[in-house]
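Following this message is one structure expressed as C-alpha cells.
What you see is the complex with one protein chain gone and the rest in place.
All chains are identified by letter, namely A and B, in their written order; residue positions are counted from 1 within each chain.
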Amino acid sequence: MDTKLKLEQVFREVFDDEEIEITDDMTADDIDAWDSLTHVQLVVAVEEAFNCKFSTVEVMKLKNVGEFIKLIDRKTGNA
Amino acid sequence: MIKLFDRLPVWARLIWLSLELAIVLFAIFMGTKTTILYQGF
Partner (left out) sequence: MLNFSISGLFFAVLMFITPILMRVGKRFRREIFLLLNTAVFLLCLRSVPALVIGVLWILVPYFMAPVLTKAADESAGKLQHILRNFFYVLMILFFAYLMHYEWVPFFKILPYSNAVKLLGLSYFLFREIDFTMQYGYLKESGVRITLPDYLNYVLNFYTVMAGPILRYEEYVTDFYDESKEELTGDMILHDLHRILFGYLKVYVVSAVFSTWAGYWFERVSTGAGFFSITAEFLLFAFFNSFFIYFNFSGYCDVVTGGAHLSGMTLRENFNQPYLAVSLVEFWNRHHITLSEWIRDYIYSPVIKVLISGSFRKKLFEGQCIALFITFLVAGIWHGTNFNYVVYGLLQGLGIVISTLRTNHMKKKLGKKGFKEFQSKKLVRIAENAATWAYISVSFSFVGYDVCGLILQKL
C-alpha cells in the first residue's frame, strides 16, 4: 500500500477523524489536536503500522508530513 | 517599552539610554545585593 495512503489512515485513527486528508507540507499547526502528546502517539502508531522504530532525535525532527513519509520510506526500504 | 523606544528620534533614544545607564550604575554601586539566579554554579 502506498506510504502516504497508509499514513493518512494512521492520522485518521490517531486524531479520530475520518475526514483528514494529509499533504506533504502539512504540519502540527494544521491540525488542532496535534500537540506533543498526539505527536508521540502518531509516531508510536506509525511504528506499529509500518513495523519500524524512531529514535528520540527522529521524533523531534518530524516537523511535517512530507518528512514523515520520507523517513518511513527510508526505514522500510521503500526509498 | 521596547517598541516605543525604537520609534523615537535618535537624540531621544540616546538620552533614554544615558538615563538607563545612570540608574543602573547607581543601583549596582549603591549596594544592591541582588544576584542572578545562577542555576548550576
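Simple rule for what comes next: a contact is a pair of C-beta atoms (placed from the backbone, for glycine too) under 8 Å apart; a residue touches a chain by one contact, two chains touch by 3 or more.
No experiment lies behind these values; they were computed from the predicted model shown.
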item: Interface residues of chain B (partner: the chain not displayed); value: 1-2, 5-6, 10, 13-14, 16-17, 20-21, 23-24, 27-28, 32-41
item: Interface with the unshown chain - residue positions in chain A; value: 36-37, 39-41, 43-44, 47, 53, 55-61
